[in-house]
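With one protein chain withheld, the remaining protein chains of the complex are depicted in position.
For clarity, chains are labelled A and B in written order, and residue numbers in each chain start from 1.
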Amino acid sequence: MTVLNKGDNNDDLNGIENRPFAIYYNIGEAIEKRIEVGDGPHFTKGKTSGPSDFVLKAGIKDKDKPSEAKDSCLGKLRSELTTLQDKINVYLTERMASNSSGNNNEEAKFEKEILDGTAEDDEDEY
Amino acid sequence: MVVDLDQHLKPGKSSYVAIGLEGSANKLGVGLIRHHPGQLSLSNRAEVLANIRDTYITPPGEGFLPRDTARHHRNWVVRLIKQALDEARLGKDDIDVICFTKGPGMGAPLQSVVIAARTLSLLWDIPLVGVNHCIGHIEMGREITGAHNPVVLYVSGGNTQVIAYSKQKYRIFGETLDIAIGNCLDRFARTLEISNDPSPGYNIEQLAKKGKHFVELPYTVKGMDLSMSGILAYIDEIANTLFNKKNAKPLQNEEGKNKNKKNNLCFSLQECLFSMLVEITERAMAHVNSNEVLIVGGVGCNERLQEMMKIMVSDRNGSIFATDERFCIDNGIMIAHAGLLSYRMGDTTSLEDTVCTQQYRTDQVLVKWRDD
C-alpha cells in the first residue's frame, strides 16, 4: 500500500466537496473526461444496478433492492457511489455504441465471464 | 489419539462463537454458532444462536444468472448480518472468527459475500476462515444428527457425491459424471414451467407424490458414479412431445389428464434418480463397512429420497440420518460450524488467501479436527 501526500499536484481535487468522482482517459483519442456525481439528490437504488433484463421482462417485483442510505456521511457516500456508477456506466455505454468496432464478441465474452463466471459455473443450485 | 480442540480458547472466555456467511449459490445465509470447550458430543452440543437465510427467486421457467444472484447477495448481506447479530444478541466483541464459503460455487455470488467478510474482519480485527461448502454440509449434518462415521450422500443443485471419511479426508467414492441431481430436477421443473417458489425441486416433489404410473427411463449407474444428463434429455423430450407442441394447446377437458401426466413424469424422474443414488450409496457402505448413512444438501430434504434410502439401510440393519430444511438447504450456520472446528485447530485464512474458488473438491480439505 502506498500512502502519498499529493502536495502541489492536487488540481484535480480542488473545489470538490469530498464527493467521489472519476476521470476517464483515452490515449488513442486524446480524451480526458471528468465524471462528477453532482449535487443530487442521490439514492442507493441505481439505474444501472437493477435486475438483469430477462428478469425485468418477466415482470416480477424486485424484492432485492439495496437498503436505503442512512442519514450519515457514509450513507451519503453510498448514494453518491451509486450515482457515480450510473454515470460511468452510461458514459462508457454511449462510447461503446458510437465506436462499435473490432473484437466486440471477444469482449462480450469477457463481460459475461466477469458477471456470470465461466461456462461450467452456470449450473443452478437448490 | 484424540485431537485437542482447545489450544486456542481466548483468555477470559469460556466458549467460542463463530459467524458464518454462505452465498455460493442462490441462498444467502448468515449463522452464528457457539461451541463450548471439549469434544463435541451428545452432552456437549454446538449451540445455534442464529440461522437466517434469504433465497434469490427467479421467474417460473427460468434458471438464475450469477449476476442477479450476486446482486441479491450484495444487497442483502449487510442487513442479514445485522439481523443475525440482533437475533443472537451478540456484538463484535463476542465473535472469535468470521467464516465464509470459499467454494465450490458460482464465482460472482461467492465474491459478493467475501467482500463483506473481509471488510468486517479488518474493521473488527477478527480472523477469517475460508470454508469448503461441502465440508460445511457434512460437519453440520454430523453435529445435528449425531451420526458418528456415516457414508455421506451429498445431493444438491451443484453437487452429487457419495463420501466417506478416511484418514483426515472426506473421500469421494462416487459422484455425478455430468449434471448434479438438483440441477437435473430444476431443469425439468423449468421444462414443465413449474414455479421456483420456494424451490423448483420442492414443487416437483409435491407433484411426484400424486404420480402413480411409472414411465420407464434410462438407468445410468456407471461403476461408483452416475450420469443424469441423458435421463434429463430423455424425459424433456417426452414432456415436450406431450405438452409443448406448438399450436397444440391442451383443450379444456384435457387439462386434468395433463396434470396426471405431469405428476407421473415427476414421480418417474424421482424414482429413477433416487434408485441410482440408493445403489451407489449401498455400494459405498459395503466398501467402507459402515451401516450409517447421512444425507445432506438441498435435495436431502426430499422425503421420498429419505424413505427409499431408509428401506435400503434397514435391510442392512443400519441407520439413516437426515436434517430438516434449516440445515440441509444451504445455510450460514454450517459454514460457521465447520469454520469454527478449523479455527479451534489453529487455522485461520490470511487475507491474500480469501480469494474464492469455483472449483474446490471435498477431498482437498485436511480434516484436522478428526483423528479416528
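In this section, contacts are C-beta pairs under 8 Å (C-beta built on N, C-alpha and C of every residue); 3 or more make two chains touch, one makes a residue touch a chain.
The criterion applied here is as follows: contacts and distances are computed from a predicted model.
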_Omitted chain (choose from "Chloride channel protein", "Signal recognition particle 14 kDa protein", "ubiquitinyl hydrolase 1" or "Transcription factor Pcc1") - UniProt protein name_ = "Transcription factor Pcc1"
_Residue of B:K82, B:K167, B:K259 or B:R316 in touch with the missing chain, whole complex considered_ = B:K82
*Decide which residue listed in B:A233, B:A286, B:I311 or B:L351 touches the omitted chain of the complex.*
B:L351
*So which of B:T69, B:Q111, B:T281 or B:N302 would be touching the chain we can't see?*
B:Q111
*Where the unshown chain meets subunit B, residue by residue*: 74, 77-78, 81-82, 92, 111-112, 115-116, 118-120, 122-124, 351-352, 354-355
*Residue-wise, where is subunit A in contact with the chain that is not depicted?*
1-6, 10, 12-14, 18-28, 44, 48-49, 66-67, 69-70, 72-75, 77-78, 81-82, 84-85, 88-89, 92-93, 95-96, 99, 102-104, 107-108, 110-111, 113-115
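To be clear about the criterion, only the chains that are shown with their structure count from here on.
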*asked:* Using the touch definition from the top, list the residues of subunit A that touch subunit B in their complex.
replied: 49, 51-52, 54-55, 58-60, 63-67, 114-118, 120-126
_Parts of subunit B lying in touch with subunit A, wherever the complex brings them together_ = 24-27, 56-59, 62-68, 70-72, 74-76, 78-79, 105-108, 156-158, 179-180, 182-183, 185-187, 199-201, 298-299, 329-330, 358
